[in-house]
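A protein chain is absent from this complex, but the other protein chains hold their places.
Coming up: chain A.
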């Protein structure tokens, strides 16, 4: 096995270096495999597997596509890679057990949730220095940021709240109680809605960012699936705000929601224990990480259809697609 992956790795590096980037690279963090699987967004073929440190979970990329950030949870730091070569460039201090993070729309700074310390750590991606540590609720996990970069959202899993943080003063200015175990926070691009998923509660709260009031709670009902298995985690919204995708964990479905009415329109069958998702820049495809079936499902966004599943590494966790 080891020889095989080394061989793949070597040939993949050659490939990556030798050919110009025609398609987008898709990066999938494999929590148990301690590596990142890179896919080609056009051919949907695996380009290679690259070691990235211990227990990689949250993964994101800079707006210019030049830096790939990976939460190496068991290394207690964020590792930064060259997305083309997958060589490590440097690391960022993250505080202990970083799980999920969000990048400021400008590419700097990076806001990291530290589950063990009830903190959100703010790190300058240029100077690699820690800018602030913000105390939040018990078990911070989900991180979101408003499109204008002014408000950072953190969800705390045991306190069951979305904390609204002023990104300039680092002060919490509002706390919104949502359902049990909030995992993820996602604004629409217009900044008019904030979606917060509650894994154990089984709902997605639609919050008005201006008033911080919950305007709607989206619930899910799938024939033949027991309610306990419906566990919303990752949320992604198309740029026009019209479609919202919610990964439903062990229900093995992604819900498609009308972003105007916030009504569920469809459920797409994907792999097992689907948690995180990422669009291609043209929003043709949405990739989902299926932790228990070791694959990603590829959803055709316009058609609401799963077109392919691609085996990746062991326990895929997060996914991001290069912007260029």
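Just so it is clear, contacts are C-beta pairs under 8 Å (C-beta built on N, C-alpha and C of every residue); 3 or more make two chains touch, one makes a residue touch a chain; residues count from 1.
One rule holds in what follows: contacts and distances are computed from a predicted model.
A.B. asks: Name the omitted chain as UniProt records it, choosing among "Menaquinol:cytochrome c reductase cytochrome c subunit", "ATP synthase gamma chain", "sn-glycerol-3-phosphate transport system permease protein UgpA" or "ABC transporter substrate-binding protein".
C.D. replies: Its record in UniProt gives the absent chain the protein name "ABC transporter substrate-binding protein".
A.B. asks: From the list A:89, A:138 or A:307, pick the residue that touches the absent chain.
C.D. replies: Spelled out, the listed residue whose C-beta touches the missing chain is A:138.
A.B. asks: Which of these touches the unseen chain: A:176, A:196 or A:244?
C.D. replies: Hidden-chain contact among the options goes to A:176.
A.B. asks: Out of A:35, A:75, A:157 or A:295, which touches the unshown chain?
C.D. replies: A:157
A.B. asks: Could I get the residues of chain A that touch the absent chain, sorted low to high?
C.D. replies: 97, 115-116, 118, 137-139, 141, 157-161, 171-177, 180-181, 200-202, 211-213, 226-229, 231, 250
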